[in-house]
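Take a look at the following structure, please.
Only one protein chain is missing; all other protein chains are in place.
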Amino acid sequence: MHGVECENVSRQPADAATEARLRELEAQVAALAQARRQPAGLTIIAFSNDMDRLLAAFMLANGAAAMGMRVSMFFTFWALVALKRKTVFQGKGPLEKLLTAMLPAGPHRLGPSQWNMLGLGRLFFDALMRRRRVENLHNLIALSRELNVRIVACETAMEVMAVTKAELVEGIQFGGVATCLDEAANGAVTLFI
Amino acid sequence: MHGVECENVSRQPADAATEARLRELEAQVAALAQARRQPAGLTIIAFSNDMDRLLAAFMLANGAAAMGMRVSMFFTFWALVALKRKTVFQGKGPLEKLLTAMLPAGPHRLGPSQWNMLGLGRLFFDALMRRRRVENLHNLIALSRELNVRIVACETAMEVMAVTKAELVEGIQFGGVATCLDEAANGAVTLFI
Partner (left out) sequence: MHGVECENVSRQPADAATEARLRELEAQVAALAQARRQPAGLTIIAFSNDMDRLLAAFMLANGAAAMGMRVSMFFTFWALVALKRKTVFQGKGPLEKLLTAMLPAGPHRLGPSQWNMLGLGRLFFDALMRRRRVENLHNLIALSRELNVRIVACETAMEVMAVTKAELVEGIQFGGVATCLDEAANGAVTLFI
């Protein structure tokens, strides 16, 4: 009879202390595993306004988004031009007006980092890409919006380059270095392009 | 006698439910620890064909490989030239022939990003590096092959730049954005150079 009783004991679940430790371990391991299962994030800091570098940036961003990665692109300094939809002079000081006049009017005005040849480089690459059925910069930017790539314009760079919110495409976000680094630190891959 | 029996019970391994939970935890923790122990990976997206940037890229790649890291280099756009072993015009259209003629014939024809001076910059740096006993680009590329650095040429960029497989060195791989991002997301460090 006590034999049976003792068998019952041996089949009892873990005592309270062991049970608590097991629960704690299971919770922690689940949290660690969960952190690893998060979709990998790609953060691109777009700095350059070279047509070819921006092509590479958007090809990587769109490819990553299509693979299910979270993708954020931060546009700073020269790359802000890729987000321009119009040029506004009104309300700017003389130095800012000069700067605005010197900056390209939008992504369709950008040339490659080599062979630019007074604008011929852009036409050359556009012809080449059309022939090869590779999407051009305009289409890649449009596609990135459809794929829900997060687009953030750097506010400090907007100050320095005298670019205003009214000049940029709609539906984008604005942020600073902290926004960018926060995203990057939680992602798997960060590129400065 | 039953005292002994009960002692036996208390020395028995955990009951079936506790045993199952312990096994599950041990398996999960081992998997998490294993994932952390993997050798860190370095992924380099080589975009530029500046001699100095390619020097930096191969110095980092070879250094990492020597340290036991997994190293992959993806060559896209201008950097494809670093993999060229010969130039082929045959079978290309007129625009592609022009492009091929404009692209440098191979890594030995690349100049630095500054002080290029119609090709003098390259000779200047080569002299400087020989004097300082630093390996030149040619030797660094050869060394990367010996160190089993994985070399991948971007197929989309090959299309755009009209570079064919026959023009590139042997023993390399071909892939797209997905190949590159997959590698990068599983590695520790990714650089866009």
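Residue numbering begins at 1 within each chain, and the chains themselves are lettered A and B in the order written.
The rule we apply is simple: contacts are C-beta pairs under 8 Å (C-beta built on N, C-alpha and C of every residue); 3 or more make two chains touch, one makes a residue touch a chain.
This is a predicted model, so every value here is computed, not measured.
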Residue, one of A:Phe58, A:Trp78 or A:Phe124, that touches the chain absent here: A:Trp78
Residue of B:Ala64, B:Ala79, B:Ala162 or B:Leu181 touching the missing chain in the full complex: B:Ala64
Touch list for chain A against the chain that is not drawn: 2, 5-6, 8-9, 12, 14-18, 21-22, 25, 28-29, 32, 35, 43, 45, 47, 76-78, 93, 95, 99, 102, 156, 159-160, 162, 176-178, 180-182, 184-186, 190-192
Residues belonging to chain B that touch the chain removed from view: 2-3, 6-7, 9-14, 18, 22, 25-26, 29, 32-33, 36, 40, 42, 52-53, 55-56, 59-60, 63-64, 67, 69, 113-115, 125, 127-129, 131-132, 134, 188-193
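Here is the rule we use: only the chains that are shown with their structure count from here on.
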Computed distance of Cα centres, chain B from chain A, in Å: 22
